[in-house]
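Apart from one protein chain that is not included, each protein chain of the complex appears where it belongs.
Moving on to subunit A:
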Amino acid sequence: MAVVSSRGQRIGNLLAIAAVIVVTFIMLAPIYWIVSTSFKPRNLATTNPPTILFEPEVSPFVKLFTKRVQLKPKEVVDYENAPWFERLVFDGGERITRSGKGEIQLSGYPDRFINSLIVAITSTLLAVSMGTITAYGFSRFKVKGEADLLFFVLSTRMLPPIVVAIPMFLMYRAAGLNDSHLGLIILYTAFNVSFAVWLMKGFIDEIPKEYEEAALVDGYTRIQAFFKIVLPEAATGIAATAVFCFITAWNEYAFALIMTNRRAQTAPPFIPSQIGSGLPDWTVIAAGTFLFLLPVAIFTFLLRNHLLRGMSFGAIRK
């Protein structure tokens, strides 16, 4: 009997492992597709069946970061004859490689990528710090109408954000926040702060208030106790909250598409816009997407220990 059941268990284990392998394979296939396509020569990108083995190239990345501008013959002549200051205006102050016929400029991608970083990092910092302080207040003090206020905070998440896109657009235009970093930062912070409050409240509730009370009695102020005792204890929760906020802000597409067009445009609306005209070069789009994946992957990887502990909430602390 024992033998049979143990053999049954072994078969069960093997089946489980096989299932995990299959699921992992299915999950990772699109990622592999994107990564491999971003190293393919253009003619192999759309073959059917897909090409698995190929000689990797970096040309998609070169194309991603540069743009070629074809100068018309008249423009070349104008440029050659122009005085130095007009030339400066003509190239828009950019350093160019000049063949006489065309020029290679930096593409729009790096700027968009940097915009994404600025907006996502700043809004994450803001949302997490505001969320932590608010959650601390709710957790430690008697707040009149606490339940209602918390529900109100959460209720901002209940509406699909796109519903308010048009009024927001009009308000932003009136306030001059259209196509600005600040505008997107405010928007994403507002999205995330409600989530951050709720998540952080759970984490801070877990920290025994006795620690701070001991610090108060030991001669520290409430603020000092918060920074010296609560923050280090809440590090795990802060990391988890930060990852979620960062991912939300980093991936946001709809508002970025509506609210920005050039100066503050982030990567998500930019990448598909390249598909736009003519025959799309899928390798370039794949390269852009691949690079876009990296920050979240790295950020999550760096915080993985905190995340694991964070996700199990109070399970580890006794």
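Going forward, contacts are C-beta pairs under 8 Å (C-beta built on N, C-alpha and C of every residue); 3 or more make two chains touch, one makes a residue touch a chain; residues count from 1.
We adopt the following convention: contacts and distances are computed from a predicted model.
Not shown: a single chain whose UniProt protein name, out of "Sulfurtransferase TusA family protein", "K+/H+ antiporter subunit F", "ABC transporter ATP-binding protein" or "Putative circularly permuted ATP-grasp superfamily protein", is "ABC transporter ATP-binding protein". Touching the missing chain, out of A:Ala82, A:Ile162, A:Ala214 or A:Ile275, is residue A:Ala214. Seen across the whole complex, the unshown chain contacts subunit A at 208, 210-211, 213-221, 224, 229, 232-233.
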